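Encoded as structure tokens, here's the structure I'll be asking about.
Only one protein chain is missing from this complex, and each of the others stays in its spot.
This part shows chain A:
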Amino acid sequence: MSDSPSATYLPEHPPVTDWVHDFDHTDPVWTDDPFPIWETLRAASPVVHTERFLGCYMPTTYQAVKEIAYDTEHFSSRRVIVRDVRPEISARAPPITSDPPEHKPAKQVLLPPFTPDAMKRLEPRVRAICNELIDEFIADGHCDAAARYTKHIPVRAIAHMLGIPEKDGDLFIKWIHQILELGIKDENEMMSGVREMTGYFMAHLEQRKLEPGDDLISQLLRAKGPGGQPLTDEHVLGSLRLLLIAGIDTTWSALGSSLWHLAKTPADRERLVAEPALIPTAIEEFLRAYSPVTMAREVMKETTISGCPVKAGNMVLLSFPAANRDPAMFPDADKVVIDRKENRHAAFGLGIHRCVGSNLARMEMQVAIEEWLKRIPDFRLDPAGKVTWSEGTVRGPRQLPVLFSKNA
């Protein structure tokens, strides 16, 4: 690889004027409010294409997203982020970047630590984390709920699971920002994030080999891969990379969007305060309406999706969030209905790559919303502040200024 600056020069993104033929999920208009754009794209075709990102399709309907998610023959997961560049694949993160047949054994190693029962054991710690965070700002009568609350819950929960200091969470947040946001357009940022993260985990790996515990890192080191062999260090590192990248700003985003909705929708907030038993149903609806995660695939072989030809060599922006707004699948798709009864949303993906941390995310969301509403039942957006949204692959509020009564 060349070290010259030109090797990592990446093109500017001109503003989009024709969404249907030139979409760009990093455009500020998309970042700010993607929903009308998805409606336009869906009205045009079940699959649209852009020349940006070296060629990329986007399925716009639930049906088209589902067809691609289920089709591991034509669509590979080896690249799961749509970017300006497609460098050689170096840092894998199994099983999210694995295709069959390697996928299943890599995933089965990770599933037992994330079952709903395992999450129940973690729940008391998450509840305590939420209250420790609220204690820090409740007397102020205002806070940035994204920076002070939703951001820290998933990081500390994952750190707790991995048996590493919860205070190292700030490092994780920095790496994730480099990889998921800056990395779309800047290869150096991406690689520097990956390198630092790998070094950090390598040290923990070595330490666990000397002093195994019952944390998740030790469990992975004890786990047997295909053929009964222990997993290689590279495999364990890759899976840890995945847990961090996939487990943190995703839930941060989903939680932030949920609080954003409740801050601006008093009727829903009051109903959940009065009927906490409805919170799990409401969370499914927040996950549908504000799904944070857009995945990617790479087209390996030419095929047809919902009647549209797709050609090898292109990427696919696999927008579960857009699928979840498809009115053909969800009546009143653009309305947030907190007691929606039928909700087959795809926020955690469909098919073999179903999010391994979905039970963790759901538990964190439930606990974080419950604890917030118990202690801060009445809150609203701060009219003097500005809500900002993350760019790219994971969508959620990064600033969420809210006001509440000081005696809350």
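Note that in this section contacts are C-beta pairs under 8 Å (C-beta built on N, C-alpha and C of every residue); 3 or more make two chains touch, one makes a residue touch a chain; residues count from 1.
Following the convention adopted for this analysis, contacts and distances are computed from a predicted model.
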item: Which of "Membrane protein", "Ferredoxin-2", "Cytochrome b6" or "NitT/TauT family transport system permease protein" matches, in UniProt, the chain that is not displayed; value: "Ferredoxin-2"
item: Identified contact with the non-displayed chain, of A:96, A:158, A:205 or A:350; value: A:350
item: Touch with the omitted chain, as defined above, among A:30, A:75, A:114 or A:137; value: A:114
item: Positions on chain A where the hidden chain makes contact; value: 108, 111-112, 114-117, 280, 284, 341-346, 348, 350-352, 354, 358-359, 362
